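Note that one protein chain of the assembly has been removed; the remaining protein chains are unaltered in position.
For subunit A:
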Amino acid sequence: MKMGWRELIRMKQRFTLMAIVTTLIVLLILMISGLADGLAYDNGAVVRNLPVEHVALSQDAEGQLTRSFLEQTDQPAGTEALGVQSMVLEKQNGTKDDVTVFASPVDTVYGPKELATLKPGQVLVDTQYAKQSGTAVGDTITDFRTKATFEIVGTVSDGRYSHAPVLWTTLETWKAWQDKMKTNYVSAFISQDPIKTDLATYTQQQIVEQVPGYAAEQNSFQMMRIALVLIGSLILTAFFYILTMQKMKQLGILKAIGIRTRTIGQGLVLQVFLLTTVSFAISLLLIWTIGQLLPGDLPFRFEWTTSFGYGGLIVLTAMLGGLIPLRALKKLEPADAMGGMTG
């Protein structure tokens, strides 16, 4: 232990360099997985944010909110109606955006509470979307198909569906808009409790998974995370393996003069453990800072549990890499390790 510690403080340049490389690799893993998590969250954010467990859709909707068409008269007891429809909106400057309209009753239990203050024709938009020109609070937008106009009067956070901004409004405004399209329907009945109905029912998680593009995206992200963690920890394992291999001759001499392999091993464990945990702590601090500094519209999610999971894995694999050569040292004739006494 003492010897490992002394090497650490007296061979500063070498260990600093190793700490930097380790930090960068950990940072890379946390950064990419943070972005993947951010994107994954972004995709179904508006659904995740609804405090409901159960959703009823029409039988042929296959779990997709925008494909479900229900009569309001069929509403089961204890549920709330939800309207969901995509819309091409036109801004005052003539440019267009794809958005998704979400509609809840004025006195909604699950939707944004701000709906209570909305007058007919007024909508709320996603916070980040409101930062763009043409869709800020106070602007008026037009539905390209029906030419219905809406006034933006406020914002909601996490208002994203399938990576596009969400427009929240009341069912009253929704109905007026549907009238212009000669339709009259709602998309879903939502509830915190299980719904008694002949309609197709889903859990919130199932609905998130059916958001267009979500499943395919998740598969890619999962592969990315696995590859990243695998390659990152392999690099670190090899890195610490080489570190110990470089010292084999020196360790062979220690063995020759009677130092226990255990004494040598404890020093190595201490070094690898300190180096990787310190690097991990620095990466955490950096990634947290980066998370704060990143522009708000960049989907990035930092989660302590995920980060510590990766951190633990990296400390373990690095340790493994540093200790594999000790097995060889244990079996080695000291004379061979030294390459001859005069070596």
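Convention: contacts are C-beta pairs under 8 Å (C-beta built on N, C-alpha and C of every residue); 3 or more make two chains touch, one makes a residue touch a chain; residues count from 1.
As a working rule, contacts and distances are computed from a predicted model.
Not every chain of the complex appears here, and the one that does not is recorded in UniProt as "Putative hemin import ATP-binding protein HrtA", selected from "Putative hemin import ATP-binding protein HrtA", "Ferredoxin", "PadR family transcriptional regulator" or "Glycine/D-amino acid oxidase-like deaminating enzyme". Checked against the hidden chain, the listed residues A:Glu7, A:Asp74 or A:Glu209 yield one contact partner: A:Glu7.
Contact with the undisplayed chain is limited, among A:Ile32, A:Met224 or A:Ile253, to A:Ile253.
In the full complex, subunit A contacts the hidden chain through residues 2-3, 6-7, 10-11, 250, 253-260, 263, 333-335, 338, 340-343.
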